[in-house]
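Every protein chain of the complex appears in place save one, which is left out.
Here is subunit A:
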Amino acid sequence: MREYKVVVLGSGGVGKSALTVKFVSGTFMEKYDPTIEDFYRKEIEVDSAPSVLEILDTAGTEQFASMRDLYIKNGQGFVIVYSITSLQTFQDIKTMRDQIQRVKGSERIPMILVGNKADLEHQREVPITEGASLAQHWGCPYLETSAKSTQNVNELFIEIVREMNSAPVKEQKGCCSIL
């Protein structure tokens, strides 16, 4: 069974934890301990292939600048989240792809752009078209989700697994010289 390391990035308060928690724990949340080893580990089937996802939720550590590089180094696929109710959070993530590419030293990196809090349509500040065009520019899929209504939550993680499947397994450093 293939294992995937997914990192969830984005500014504070966009609902990274909510998405992660919704995905890993489902609805029943009586027993909950975020400090145990395989808490963020979940098995899902993607295109009839069973896969294990290990999700790294970066909530709470957004401000620790040097932890971010370590996170990115460890991750294989990246879920980049903003809140559709806050333009600022959308601006914040615009340079995220460049940073990931810099740390990874590779251009082709599996990632997905996610506009969260889609249930709060009346507070929307970022139009769907804006998100879609950024995703197109990045060449990655785009989804609007709601952790609250669980809209697209599973789909988002299925999609990132597909992205990782279509990308080369190892990031290749300097082997595709176009000189």
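In this text, a residue touches a chain if its C-beta (ideal position, glycine included) is under 8 Å from a C-beta of that chain, and two chains touch if they have at least 3 such contacts; residues count from 1.
As a convention for this text, contacts and distances are computed from a predicted model.
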> The complex has one chain missing from view, so what does its UniProt entry call it, picking from "Ankyrin repeat domain-containing protein 27", "GTP-binding protein ypt5", "Ras-related protein Rab" or "Ras guanyl-releasing protein 3-like"?
Replying inline: "Ras guanyl-releasing protein 3-like"
> If the hidden chain were put back, which of A:18, A:53, A:134 or A:161 would touch it?
Replying inline: A:18
> Looking at the whole complex, which of A:71, A:142 or A:157 touches the chain that is not displayed?
Replying inline: A:71
>> Given that one chain is not shown, which residue among A:96, A:113, A:126 or A:153 touches it?
In response: A:96
> Residue-wise, where is subunit A in contact with the chain that is not depicted?
Replying inline: 5, 11-13, 17-18, 20-21, 25, 29-41, 54, 56-71, 73-74, 91-96, 98-99, 101-103, 105-108, 173-174, 176-179
